[in-house]
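Contents: one structure, followed by commentary.
The complex is shown incomplete by one protein chain, all other protein chains being positioned as in the whole.
By letter and in written order, the chains are A, B, C, D and E; residue numbering begins at 1 in each of them.
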Amino acid sequence: MLETNIDDMSQEIYSYILPKLFDMGVLDAFLTNIIMKKGRPAIKLSILLPSNLLERVESFIFHETTTLGVRKYRVEREILERHFTTLKTDIGEVSVKEGYYRGKCVNFKAEYDQCQRLAERNNISLKEVYNRIHYFKELNEE
Amino acid sequence: MLETNIDDMSQEIYSYILPKLFDMGVLDAFLTNIIMKKGRPAIKLSILLPSNLLERVESFIFHETTTLGVRKYRVEREILERHFTTLKTDIGEVSVKEGYYRGKCVNFKAEYDQCQRLAERNNISLKEVYNRIHYFKELNEE
Amino acid sequence: MLETNIDDMSQEIYSYILPKLFDMGVLDAFLTNIIMKKGRPAIKLSILLPSNLLERVESFIFHETTTLGVRKYRVEREILERHFTTLKTDIGEVSVKEGYYRGKCVNFKAEYDQCQRLAERNNISLKEVYNRIHYFKELNEE
Amino acid sequence: MLETNIDDMSQEIYSYILPKLFDMGVLDAFLTNIIMKKGRPAIKLSILLPSNLLERVESFIFHETTTLGVRKYRVEREILERHFTTLKTDIGEVSVKEGYYRGKCVNFKAEYDQCQRLAERNNISLKEVYNRIHYFKELNEE
Amino acid sequence: MLETNIDDMSQEIYSYILPKLFDMGVLDAFLTNIIMKKGRPAIKLSILLPSNLLERVESFIFHETTTLGVRKYRVEREILERHFTTLKTDIGEVSVKEGYYRGKCVNFKAEYDQCQRLAERNNISLKEVYNRIHYFKELNEE
Partner (left out) sequence: MLETNIDDMSQEIYSYILPKLFDMGVLDAFLTNIIMKKGRPAIKLSILLPSNLLERVESFIFHETTTLGVRKYRVEREILERHFTTLKTDIGEVSVKEGYYRGKCVNFKAEYDQCQRLAERNNISLKEVYNRIHYFKELNEE
């Protein structure tokens, strides 16, 4: 986990930095609002990355942001075994990522971009798309 | 310390998860607002727990939330020695937790639920209850 | 200004809703983290819109989100007179929006997407792109 | 809408104030983190209330919090027509609040406390309870 | 109430702007973290001011920040009647602001800068200073 606090940069730049970081292969990257000395609002940038990316990401951060230093510490990860399947519904097909904990499917997540497209193609709300997907997911498991 | 970022779950569920975690014996559990990729507002769930609870808490998190992975790292704790006493005031008795640093009482905390009850029973504001408690605490120390 | 608080919806949906709102012609739309009853983290969705869009936006909000009610109040706007020009720099041209207050240019803003493209085409950081733009902006004014 | 900023009060008190406000009949009450002068983190307390409650709520706020002033402005509300029904599922019955926009049900919300009890009684996760409810809701509409 | 959203400015500048605004006579000024389009973290600057300051403050905002527009709406204020007294304690004197609601003192606030000085002069924690002040305040009222 690599972290840095930034208080002297246009916040516009984050919508440039985050996608670039994911393109480089980081496992996760996110922002937290913090308050720094003199009461300045600031952003903590947190990046979860495999150690082999460390040098490349540090160089990127120093070039793209205004930070003068980063800090890092080791974290261990525990991730669910993931299976990818396709779910058929009455409004179309969608890719689904299932998370297994000790052989049991405990989570599933429909691919967001496809859900968005289903909403637009069927002219229904994204909320309804999720409802249909959950319905057909449960139906399959009966 | 066990942490996970969640962006695809009704936030209503947190008022269910947090009490359950404390019931399981975790030392602390709290939420932080973060911003994830594609600018999605999300929640970081942080849980401070003894290592013997790790497996049980991980299983709980994977079953109750939509997360597909958690991360964890070791932290060391430094806690004040705590004494529990009863404080007598003109509005009633209240349990007090005192924190000692090197033999000196540096902090004290009246039991919240009892303060709330004192407010209701005496028909005064909770603020006044705290004022009375602080007053009698200082009075005792004179 | 139209506002609604939402605590029972996957936060993923906001990255769908916000662009759609701007497509519909709202003047601004943004999210604020709030804490609702029972300590639930929630999101306040704020939308600044001309009154002729009100009905269409309300219908959209009720269909796309899980809210059961919205609130609204009138706000007056004071906006700078805006001029659009093109700025020539040694790394390429960029569209610039200038804000005038009583005939004096007090603000300017280079078009973000073009800055991003300049960074990629010149293989420099976005930060350097902004530095070059500011430099040529000041140079022109000498 | 009544609002006040508070920076000199133990945050513990909010878990006392919010339920009391709802007991008094306010329509909504929520907290927002803000940053005040000298960089102090603070809380903005927002209360949506009918005008006939104004005096009682103001008195409560001045007695229970440390604020020296409140501000208020009128907002108009647009709420969905609400129907209450009971939904039968294979894990038990649950009360459901449906929101209608121009005669069409666009939202529904199962009663949270009952969902929590269903999770405990059936020894399944709250997430699964919601999945079952959505499933039977959609099934009924087929 | 005057508000503006800013996402393209170094956050460092806020520790410059806020004190200047109070020097100009605004009633309150504070910052809220928000999320704008494209998921950009941003700051909402809120200023509560009497209408005769409006033009001067707007000019200041347009000159000092990067905003291209502000919005404003009327709010009504309800403030406690305030009395200023001096409180004598065993660690020194301190100015106290008391808030009266219908003739009853419901709030009081010791002047922060003086408390800080008392802490330093007596070589005790600021927390203890507040405890002593509350103690003598209650003692006087007995």
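Definition applied: a contact is a pair of C-beta atoms (placed from the backbone, for glycine too) under 8 Å apart; a residue touches a chain by one contact, two chains touch by 3 or more.
Note that the coordinates shown come from a computational prediction; the quantities given were computed from them, not determined experimentally.
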Please identify which of the visible chains the hidden chain touches across the whole complex. A, B, C, D, E
Contact with the hidden chain (one of A:Asn5, A:Ser95 or A:Asn122): A:Asn5
Please identify, in ascending order, the residues of chain D that touch the omitted chain? 7-12, 14-15, 18, 31, 33, 38-43
When the complex is taken as a whole, what residues of chain E touch the one chain not shown? 9-10, 12-13, 16, 63-66, 112, 116, 119, 125-127, 130
For chain C, residues in touch with the removed chain: 35, 37-41, 106, 131-132, 134-135, 137-139
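Keep this in mind: only the chains that are shown with their structure count from here on.
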Validating interface symmetry: for the copies chain A and chain B, is the fraction of residue numbers used by both over half? Same or different. different
Of all chains, the one whose CA centroid lies most distant from that of chain C is B
Find the geometric centre of each of chain B and chain C from their Cα atoms only, then give the gap between the two centres in Å, rounded to an integer. 37
Where chain E touches two or more other chains, by residue: 8, 14-15, 18, 31-33, 35, 37-42, 73
